[in-house]
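As you look at this complex, bear in mind that one protein chain is not there, while each of the others sits in place.
The block that comes next holds chain A.
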Amino acid sequence: MSAGQIDTALLRAAQREFVEKILPGLTGENRYTGAMLKRALDVLLAQATSETAPDAVPQAAGFGAPGALAAALRADRTAPSPALLSALRGFVEAKLRISNPKFLEETRNGPEGARS
């Protein structure tokens, strides 16, 4: 394993043992902290195993890196094209697949999700 690489097998094992052996025994404020730790491990594992880096989505669509795109949008305040909206949606969905896939799913399926 080279520097900077994440051992996903170790991360997955740590996550499973935390969820199965530690989390059920936590109470009160520790339970809340434990739930956040579980969420943090979920995010880290999703980051480590994600096939698409969110930042690559607008770049692949020809709009550049998110930072450059943000600066361009600040400079040029014209109405967005459908292609830009689509690229931004792809960017956000890629972030949510890592940070909160449940929210993404609920938004797609919810009664008001798509038009909140």
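The working rule: a residue touches a chain if its C-beta (ideal position, glycine included) is under 8 Å from a C-beta of that chain, and two chains touch if they have at least 3 such contacts; residues count from 1.
We adopt the following convention: contacts and distances are computed from a predicted model.
Chosen from "Phosphotransferase family protein", "Na(+)/H(+) antiporter subunit D", "Beta sliding clamp" or "Putative F0F1-ATPase subunit Ca2+/Mg2+ transporter", the protein name that UniProt gives for the omitted chain reads "Phosphotransferase family protein". Within the entire complex, the positions of chain A that touch the omitted partner chain are 33, 36-37, 39-40, 43, 58, 63, 66-71, 73-74, 77, 79-80, 84-85, 88-89, 91-93, 95-96, 99-100, 103-104, 106-107, 110-116.
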